[in-house]
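To start, the structure itself, in structure tokens.
Excerpt of the complex: some chains, original placement.
By letter and in written order, the chains are A, B, C and D; residue numbering begins at 1 in each of them.
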Amino acid sequence: MSITDSPPRAGTRTARRRRSSDRGFNRGFRWIAVGAGVLILVVLAAVALFLLWQAWPALTAGGDELAAEVPRFPADTSFLGYVGPLVFGTLLAAVLALCLAVPVAIGIALFISHYSPRRLSQVLGYLVDLLAAIPSVVYGLWGFLVLAPVLTPFWLWLNENLSWIPLYGGQASTTGRAMATVGVVLAVMILPIITAVSREVFLQTPKLHEEAALALGATRWEVVRTAVLPFGRSGVISAAMLGLGRALGETMAVLMIISPGFSYSLDILAAGQHQTIAAYIAADFPESTGLGINTLIAAGLVLFVITLAVNMTARWIVARRKEFSGAN
Amino acid sequence: MSAATASTTTSDATERTRALLTTADSGRRRTDRAMQVLIWCAFALAMVPLVWLLWTVTTEGIGRMSIDFLTLSTRNIFGGDPGGGIYHAIMGTLIITGIAAAISVPVGILTAIYLVEYGKGWLARSVTFFVDVMTGIPSIVAGLFAFSLFALFLGPSAQMGMMGAVALSVLMIPVVVRSCEEMLKLVPNELREASYALGVPKWLTIVKVVLRTSVAGLTTGVLLSVARVIGETAPLLVTVGVTDSINFNPFDGRMMTLPVFSYRQYHQGYAPCPAGESASCVADIAFQNAWGAALVLIGIVLLLNLVGRLVNRWFSPKLR
Amino acid sequence: MAQRIEVKDLNIYYGDFLAVQDVAMTIEPKSVTALIGPSGCGKSTYLRTLNRMHEVIPGARVEGKVELEGVDLYGSDVDPVAVRRNVGMVFQRPNPFPTMSIRDNVLAGVKLNNKRISKPDADDLVESSLRGANLWNEVKDRLERPGSGLSGGQQQRLCIARAIAVKPQVLLMDEPCSALDPISTLAIEDLIGELKSEYTIVIVTHNMQQAARVSDRTAFFNIAGTGKPGKLIEMDDTSTIFSSPAEKSTEDYVSGRFG
Amino acid sequence: GSDPEPEGNASDTDAPGSSETNSGEEMGSISGTLSGGGASSQEAAMNAWRAGFQQANPDATVNYDPVGSGGGRTGFGDGSYAFAGSDAALDEDEIAAAEAQCGEGGVIEFPGYVSPVAVAFNLDGVDSLNMSPETIANVFLGEITSWDDEAIAADNPDVELPGTTITVVHRSDESGTTENFEEYLHTVAPDIWTAEPSGVWPVDGQESAQGTSGVVGAAQAGQGTITYADASQVGGLGTVAVGVGGEFVPYSAEAAAEVVAQSPRTEGTSDYVYTIELERDIAGTYPIVLVSYSLACTSYPDEETAELVKGFLGYVVSEEGQQASADAAGAAPLSDTIREAILPGIESISAG
């Protein structure tokens, strides 16, 4: 036989023998894997450097110079005063989308993991995953041509009857091309990501904990509340962060739907109030030259920093209650 | 075995027990029901946009479907001419996404392997963290980055499929890493230990046991990531440009992709038809083309998912 | 609080698979009943039918009757949620809720029924339950720490405290000591000895010595082979089972000749 | 590397609507790939030109990236585009940069694409209105907020105007169309429209949308909306007949061509740079036009590119090419006078 066919005492020698080629492969494979990880860091560093390098002229130029060279740059302000409304708009869009999507996504995830009949749930999970595969241009087209007109009467109604709520104030758009519509479309876009991750997390809830709750006399919803949701908490937060990342960076759909403006207004039904950084870059990049491009990329850098901050916050939130996490 | 129910059991005790066991707390029952309904509603609610969107795309796009539409390019097609097709865009999408996948999938899976099988300490922590950060890079920034990167070496006039693929890779890698990491974590440690105990080195264990066992999950992850980038528009406009001719070479010249095609067609808007609507001049042909391309794109993604399902079935652990 | 359980003609299925066949037994109040038998003979399965936890598993179902003080638990008007509140359960692996503090773990079951329990009441309940589970002295200074920070034995006693906090009539335990070290095991066995003055206790164990030490009556289950249903071979006073059982297989099993 | 393949599209050539090209035999010999980019306003016309040129020269491929005028000028300046389209004429700095790129022969610049910009609105039952320049400025400023405002009613005695609120929809992206429209308003109503034209809409808080299709779509979606857009794109929207020289002129390609023909050439530019100073008040002409320029060099490093640019731009300004863009994009054809003035520049393109 071709395997270790060794006389009695030779086995020890086998144990001793260094199989250098094996070890070489082992180490080689390890370094390839490490290399892939490092490559990611390098790429990210390169992206960050690229942003910084391209943004530098805009960051160092004075407000007057920028106002003279960059068409949309308002007079008498600094770079921060200029990106402020954009940051506000970006966050507003992302928060709106998140507020709409997270509860629904948790609902769907629970539905698939704990409520729907087993057979059905796979098919349903697949269907929701499909939403993730629809290109953002299509979302843009649909949001602009189909959804906005349908939502308009509803927005007008909200504006008319609930305008005392800060969000619904202002002069509602008659074409539906307002932040509220963007929020809805973004919510639909990030729904599948959040759902997919949450679903997996909920499915991982240890049977032990669910049964513990059941044995205490909990109804199905109470099982979900006492065992499933707390266990999935950090997973749902990461899922939401993934969704948030997508919402923050979404370009085409926002670009095609929103009617932009640069203000700190909360009136999400009004036109011409908000703009997100990503859409802004895409909108103005074609006509920009020189310092204008630098300014746009500086805005991109700000978005990058926001993403970084959001992720750090999420990690912090998860870590803060680490000792109560389901991983123990 | 014990005797039958002792006659000492008073019917009183029975009644008390019955009362205990049959009085459902109506408030809690109601909450339970309400939550059930709510969760069903959440699901139904999510189905609305999905079905609506698919319906819109299908009804608007189905009219353009024909052999010509799928096998011709729009070269020399202009105005309200209803001829031509999207073959060039289909090929561009397949080639560019294919290259992006060829770059991202190995890097992503290797990184996931690193994180799950080797990773510890600050390097692993920072890779995890920055992968999260990467998921938030706006696609246009990825495009600009790839453009500048190539411009450093090839000058600013370079536009080619490869650049677009690099831009898409920047967007795709984090998705691959994230999903594959989860999938690899699901492989039971038992199997790794079983393999080690047979005297199999770690790398072979990873390749032949861990990867092999999680193939199904990995396919899902890869498909998710492909779906994430196949619909990108903004970075491709910057890096790959547009063309209406067929180009199979990702290292030279522009290429068209379906999302870009769709976007550009939408942008062209109505065509003036001087002699009124006729067979050779359709005023809203550009919109029809845009929806048609979107439908084909969704079809491609569906097809990929279907293939993925088959791969899953083929490779998934067999239980009987 | 303890109550008698009467099981009649019970067949237990997983889908089409008959896991346990034709069990009939009476479980006396204020006593400890031990279920022993080789692995796979259906002890856990049977135990879980006593508080309708069995039906939680998809496809699982039972035929026959389980009567608590004459009320059939599987009667159509009986609410499984109420059954589980009255028949508590402790599992093989300690399973405190990892996201809750020790205090909240104890109160978990109570809060389901009575959300508005006053703070002093809650404090009293936490103390009495933890005392009942012999854990009070060890944790009284760290009630707000996560329950998962305790040792295995402490976690298991926390689970017992959680179970008795809802004041059940019956307490089911499925190999409660199998994951514990000997010191914790002794602590739990002592606890069982104390609890039986108030509760009807049913305990599954693999450990013959444990069965001999803690139980008043013992039921021996056996199985003819994989795929065959488990059966109740005999049930008697513990001393009888361990000294002079009626069946040959029981004798073989308790004397360690197989299993 | 290999060029984009012209084959595989043989059947396209006899697709209906594109088969009437029959350029001279001498043109059929041009081959190679030519890449340009710039103003997206030219995209539809460019498609027609490229198609016409490629049909005449089956071995040639022309690409045009609709990246926007700014991108086009930048690309032309740094040599990524052999030719470019721009909604605004090059300023002095840009001329200098382009000249440095092109070499001693210098730059060619001419208005290859002229298109009327319609003021379009969506108002049930009304498909044409008269408006004076001042009214237009006030409407777009948001000063006039209702369709039955006196200023509008005065010019339209025969039309029954509803009391619908006016919703202005402008371009959200920076664009040549916007700049042109602003320029028009600033010229004809300087007291009302005081903002300097810049390509960026100066009024805050109004509805807007990206691109021409965007504004048209948005205008169609709402009631009482008004916008400005390339006239060929306005679809079913109503349009405004603009007050000029005491009369109201509806948009038409001819009226737009007229204003270009009658406006003077900018003075002091080099021979091959033909830019115009639009006159916005010539009676009988349609004053709101988008003049989009084509940019090229007089000399290119290699023969092939030179031949391609020369051939392609020659086709663009030819009567046939102008007719093609008129058909496909509703453009106003160049007058013979202007063509005469431009052709020498194109003829002079050479390698070296």
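One rule holds for everything that comes next: a contact is a pair of C-beta atoms (placed from the backbone, for glycine too) under 8 Å apart; a residue touches a chain by one contact, two chains touch by 3 or more.
From a predicted model like this one, the values you see are computed outputs, not experimental measurements.
Engineer: For validation, list the number of copies of each labeled chain in the whole complex.
Structural biologist: A x1, B x1, C x2, D x1
Rule of thumb we're sticking to: only the chains that are shown with their structure count from here on.
Engineer: Does B-C or A-B have the larger number of C-beta pairs in contact?
Structural biologist: A-B
Engineer: Measuring from the mean C-alpha position of subunit B to the mean C-alpha position of subunit C, what distance in angstrom results?
Structural biologist: The computed centroid separation for subunit B versus subunit C comes out at 47 Å.
Engineer: Counting only Cα atoms for the centres, state how far subunit A is from subunit B in Å.
Structural biologist: 14
Engineer: Where the centres are mean C-alpha positions, what is the separation of subunit B from subunit D, in Å?
Structural biologist: About 39 Å, centre to centre.
Engineer: Any chance you could list the residues of subunit D touching two or more other chains?
Structural biologist: 40, 67
Engineer: If I count partner chains per residue in subunit C, which residues reach a count of at least 2?
Structural biologist: If we look for residues of subunit C contacting two or more partner chains, we find 81-83, 86, 112-113.
Engineer: Go ahead and list every pair of chains that touch.
Structural biologist: Final set of chain pairs in contact is A-B, A-C, A-D, B-C, B-D.
Engineer: For subunit B, which residues count as touching subunit D in their complex?
Structural biologist: Checking each residue of subunit B against subunit D gives 68, 72-81, 83-84, 87, 155-159, 237-238, 241-249, 251-254, 264, 266-272, 274, 279-281, 283.
Engineer: Given the complex with subunit A, which residues does subunit B contribute to the contact?
Structural biologist: So the residues of subunit B in touch with subunit A come to 28-29, 31-32, 35-36, 38-43, 45-47, 49-50, 52-53, 56-57, 106-108, 110-111, 113-115, 117-119, 123-124, 126-127, 129-142, 144-145, 148-149, 170, 173-174, 177-178, 182, 201-204, 206-207, 224, 227-228, 230-234, 238, 258-259, 262-263, 266, 290-291, 294, 297-298, 301-302, 305.
Engineer: State the interface residues of subunit A toward subunit B in the complex, per the touch definition above.
Structural biologist: Per the stated touch rule, the residues are 22-23, 25-26, 28-30, 32-41, 43-44, 46-47, 50-51, 54, 103-108, 110-112, 115-116, 124, 126-139, 141-142, 146, 188, 191, 195-196, 200, 219-222, 224, 238, 241-242, 244-246, 248-252, 277-278, 281-282, 285, 297, 300, 303-304, 306-308, 310-311, 314-315.
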